[in-house]
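What follows is a structure written as structure tokens; I'll ask about it next.
The complex appears here minus one protein chain, its other protein chains still in place.
Up next is chain A:
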Amino acid sequence: MTTLLQFKNVSKQYGNSTVALSDVNFSVNEGELVSIIGPSGAGKSTLLRCINRLIDATSGEIIFDGADMLKINKKHDLRALRTKIGMIFQNYNLVERLSVFENVLHGRLGYKSALVGALGLYNENEKKQAIKIIQSLGLNEQVYKRCDQLSGGQKQRVGIARALVQEPRVLLADEPIASLDPNSSKVIMDHLKNICTTLGITVLVNLHQLDVALNYSDRIIGISGGRVVYDGLPANLTDEDIRRIYGSDPEALNLIIQKPKEVAQKI
């Protein structure tokens, strides 16, 4: 197995006081689905955004596909690397007034010059590919619909499609199911799992729900207060580990899951 992504002593500090990540180390192999779990404010979103430099880490090294992301200075080089990193969001972050088709094609903008991108010119190949991906996510009927007419689950599938037309090596998902009902959540997680196994795209997903993480991931990284406190297989996660990740807040624990071990064994 080759390593696709590696964090070495990565720290991130906002302003003078807020330490969002401190001395984070882990690595992700090609084709893995890794869940990052932790209470809100633990630093999950910050961690994901440090990978594609939406946020600049304060120190450390982030090696993606052999290159240190933090050492890239030229805007052009950074954009070229970002095309290889797809991202989906809790609130989908689509242009709601535009059609599904247009939103999905936005995933190609990273490959375009300023003028071509601004005019939104796409070639036949790109359009065909976009339609194919939209269909594979079960949105055949919605291709030319405006996104503000879609349900949450459908919007998130548009978000996934936009990331996939980038032809990415890795997909970053920041709480992709936090705003969805259980059924839509399952559809989205199944798609992510499927993307990972059939397309071989590495998936890094921030999750709030421990049971989902246990059911879907190849590996779990638990963070708390900006530190990695667990890094291992879902099946090896003990009650004590869970307490270390989520703290001793019993309410949060109860909300998340009653009997974590039993769920883990069901996989």
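We adopt the following convention: contacts are C-beta pairs under 8 Å (C-beta built on N, C-alpha and C of every residue); 3 or more make two chains touch, one makes a residue touch a chain; residues count from 1.
Everything that follows uses one rule, which is that contacts and distances are computed from a predicted model.
Candidate names were "Putative protease", "Transcriptional regulator, AsnC family", "Acetolactate synthase small subunit" or "Phosphonate transport system permease protein", and the UniProt protein name of the unshown chain is "Phosphonate transport system permease protein". Of A:L21, A:V34, A:I62 or A:L94, it is A:L94 that touches the chain left out of the display.
In the complete complex, the residue from A:K12, A:H106, A:R157 or A:H191 that touches the missing chain is A:H106. Within the entire complex, the positions of chain A that touch the omitted partner chain are 52, 54, 78-83, 85-87, 89, 91, 93-98, 102, 106-107, 109-115, 117-120, 159, 162-163, 166, 172.
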